[in-house]
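What follows is part of the complex, with its chains left where they were.
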Amino acid sequence: MKLVIAIVQDTDAPGLTKALLERGFRSTKLASTGGFLREGNTTLLIGLEDEKVPEVLELIKEKCRTRTRLVSRGLPFAEALDPFLVQPVEVQVGGAVVFVLPVEHFVKL
Amino acid sequence: MKLVIAIVQDTDAPGLTKALLERGFRSTKLASTGGFLREGNTTLLIGLEDEKVPEVLELIKEKCRTRTRLVSRGLPFAEALDPFLVQPVEVQVGGAVVFVLPVEHFVKL
């Protein structure tokens, strides 16, 4: 038995939770902030059999991989003044930090 | 030294925390949602000596065991129309998911 602690971005959490559940993995969500990732992250606890670890890591990779997104950012009112002042910028989103911990006993009541 | 991570229902958390404290076990409560149990759960962290693990697992079992409770549920206004439409239904409450993790160092400042 292993305990996976996955710290993911808030925006990626629902998609990951859903994908995990579809494969039969339940996760518990802890409210978390700051730290490993930019503001607004979620810490998930996932208990699983040792042999399922690669499958879950793969899912996390798929749903939370670091990628860039174009965001229009400009000075306030810049667009009204001059649309060319509003430059779309690439921001990095996603990413995850994952710890796989050994579990000595696992009990489900 | 072990770290017990217990995910229990919100309704069972105060009773468990109190029972733990009466036996000298302090627990830290993390806000958590969804996942292993129905909505509204609490994740407790309990640090303890190896030989105390069975005692704590027993307490969790006692305070959080899965049990059924009768709940009156009916259609809105059903009772006004016909009391027999309001059937008490059995809902499952309680339950817990518990991980016992090995601890390499434990420090109390």
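Going in written order, the chains are labelled A and B, and every chain counts its residues from 1.
Heads up, the rule we're going with is that contacts are C-beta pairs under 8 Å (C-beta built on N, C-alpha and C of every residue); 3 or more make two chains touch, one makes a residue touch a chain.
As the structure is a computational prediction, the values presented were derived from the model and not from experiment.
Trainee: Of the identical chains, 2 are shown. What's the total across the complete complex as given in this file?
Mentor: 3
FYI, only the chains that are shown with their structure count from here on.
Trainee: Since chain A and chain B are copies of the same chain sequence, what is the angle of the rotation superposing the Cα atoms of one on the other, rounded to the nearest 5°?
Mentor: The superposition gives an angle of 120 degrees.
Trainee: If you average the CA atoms of chain A and of chain B, how many Å lie between those two points?
Mentor: The separation of the two C-alpha centroids amounts to 26 Å.
Trainee: Which residues of chain B touch chain A in the complex?
Mentor: Of all residues in chain B, those touching chain A are 2, 5, 7, 30-37, 41, 43, 53, 57, 60-61, 64-66, 94-102.
Trainee: Which of the residues in chain A end up touching chain B in this complex?
Mentor: 1, 3, 17, 26-31, 44-45, 47, 101-109
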